[in-house]
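One protein chain is absent from this view; the other protein chains keep their places.
Letters A, B and C mark the chains in the order given here, with residues in each chain numbered from 1 onward.
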Amino acid sequence: MKILITGFEPFGGETVNPSWEAAQLLAGQQVQGASLVVAQLPCVFAKSLDALAAAIQLHQPRAVIALGQADGRSDFSIERVAINVCDARIPDNEGAQPIDEPVIAQGPAAYFSSLPIKKMAMHLKAKGHPAAISQTAGTFVCNQVFYGLQHLLCNTPVLSGFVHVPLLPSQVAARGGPSLASMSSETLAQALLCAIEVLVQHLQSDERDIKWGMGANH
Amino acid sequence: MKILITGFEPFGGETVNPSWEAAQLLAGQQVQGASLVVAQLPCVFAKSLDALAAAIQLHQPRAVIALGQADGRSDFSIERVAINVCDARIPDNEGAQPIDEPVIAQGPAAYFSSLPIKKMAMHLKAKGHPAAISQTAGTFVCNQVFYGLQHLLCNTPVLSGFVHVPLLPSQVAARGGPSLASMSSETLAQALLCAIEVLVQHLQSDERDIKWGMGANH
Amino acid sequence: MKILITGFEPFGGETVNPSWEAAQLLAGQQVQGASLVVAQLPCVFAKSLDALAAAIQLHQPRAVIALGQADGRSDFSIERVAINVCDARIPDNEGAQPIDEPVIAQGPAAYFSSLPIKKMAMHLKAKGHPAAISQTAGTFVCNQVFYGLQHLLCNTPVLSGFVHVPLLPSQVAARGGPSLASMSSETLAQALLCAIEVLVQHLQSDERDIKWGMGANH
Partner (left out) sequence: MKILITGFEPFGGETVNPSWEAAQLLAGQQVQGASLVVAQLPCVFAKSLDALAAAIQLHQPRAVIALGQADGRSDFSIERVAINVCDARIPDNEGAQPIDEPVIAQGPAAYFSSLPIKKMAMHLKAKGHPAAISQTAGTFVCNQVFYGLQHLLCNTPVLSGFVHVPLLPSQVAARGGPSLASMSSETLAQALLCAIEVLVQHLQSDERDIKWGMGANH
């Protein structure tokens, strides 16, 4: 059984992306009998979904966790839902900046994550890792990949979803202005292993995800 | 032509709700030939959608703007999308706290707002009102009402959507801890009139909404 | 009895400054027998203290409240202490940007406000105005004026201090990025009158300020 972890290439002028730094630390590891494989995705609207599809085709994973960088978030932020819109605040790595375009023309308005997001969040917090459910993955390439991932796998047994992760300390240090939250790639990789452990157990069970209140008032 | 503005009753131990305070200030006003009518909704999962449907049945509006309170938000926060899930962090006004239940069983994962959200946001900012597009209305009664509203009207020509508004100054003053953002009901009502003005113009035109980048990186 | 309220000219590329907008609304008003007089200060390290001294010399006030703009703060933020350092993140209105220079060479490290800051904060909150005690006025011209004000009046019976106020809605609307908190000049003026009311009562009594916990853990 393979679990595919994707991370993004750097974007927005950065030279590093925490999602890819963390993914690389997990490449080749075994978690409860599952093998972790990784792939880097371009931060390019026109190419990210092809790269994702190719990685899935290559590895034939049993589950996919796509990772992305979220400036200012402070925890392992498990996304609940992907929406069918691209509304880019900044250009992607090839200069494209789509505004209010669908990810998939005629696709549904949204897809929910099919990962056991509540089990993952609860286990992470129990093990000392800051974690939360996020109700929005934004409208940039991260959301596009999340939506495209769910669309691609929606009629398959492969579970999939998206997690946003904090900046690396070095990224924060290089910026001016008030410091944003950060997490080292080692801390991040430990949290990721913890989440994958729950995911593999879930895959080997017949259970549904638990119901555990982690919503947002607004 | 009628425009229906809904606000919520107080919840979470408050004695006032900015959404209803603002709505009341607009009741009976005329905006470019449209009459503003208002309705208060209970902050109760089991009753809010019935009250909303009754108000729509009564007034037969040409458009509906549902308003809700968002602790800590600092602007006129125009929601883009409602999702088909209730995940309550706190009990509603009758003690119910649904977790990971759909708003509408078998409903689609999400509905987008059918209001001209970008026109509204751009006009508000041009007129000096802090405004933004929000990518999540949360998972409490506000999102439920937003989702239920879009579901009810999705095959009709009635435009509808949701706007979150800041706390009132008096609510912030009554709390301990660091002060959250606030907006007076008068300031809020002015912003609302500004948004309705654009909405009425939109209703009287054949135009689509504009494309103006107001997305979120994550 | 006169109370002098000072506000700053716009700075940092803005065309308006909430501190001066609010001050102007109060000019000439009477509060419990006290007359409110106002003065605008330049946002210029080399000139602000001369302008302040001239206004004090002119009006011979019984108390002085200096106001300043604080981007992102959401309440009537009553400063506790001014420190003897200028460390400018941005140039002032004449291009000066002192770094780690004292406000007053050989001056003490800090001066505390001599206003009844706890009475003011408590009364404001009781009347529905978001208010707080702030432990730092920063290191820009606001702190310079606050320090210089306390230095000038430290051996006199004139009470004095500094209050930071939020941005105006129009300032926030004109910016990109996430909306910061704002307060309308009318709301701000009401809060200011409320604070002055307490101040005048304090001046007419023999009481000390109350002790009411409004500190910060860090």
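Definition applied: a residue touches a chain if its C-beta (ideal position, glycine included) is under 8 Å from a C-beta of that chain, and two chains touch if they have at least 3 such contacts.
Everything numeric here is computed off the predicted structure, so don't read it as measured data.
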Touching partners, among the displayed chains, of the absent chain: A, C
Per the touch definition above, residue among A:51, A:96, A:180 or A:210 touching the missing chain: A:180
Touching the absent chain when the full complex is considered, from C:1, C:53 or C:85: C:85
Missing-chain contacts mapped onto chain A: 73-75, 124-132, 169-170, 172-174, 178-184, 186-187
Touching residues (missing chain, whole complex) on chain C: 12, 68-71, 73, 80-81, 83, 85-90, 97, 99-100, 108-112, 118, 133, 135-140, 142, 164, 209, 211-218
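Everything below uses one rule, namely that only the chains that are shown with their structure count from here on.
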Contact distance in steps, from chain A to chain C: 2
Angular offset of chain A relative to chain B [C-alpha, multiple of 5 degrees]: 180
Farthest-lying chain, centroid of Cα atoms versus that of chain B: C
Best-connected chain pair, where connection means C-beta pairs in contact: A-B
Chain A and chain C: spacing of chain centres that average the CA atoms, whole Å: 46
Interchain centroid distance [CA atoms averaged], chain B/chain C, Å: 36
Multi-partner residues of chain C (each touching 2 or more other chains): none
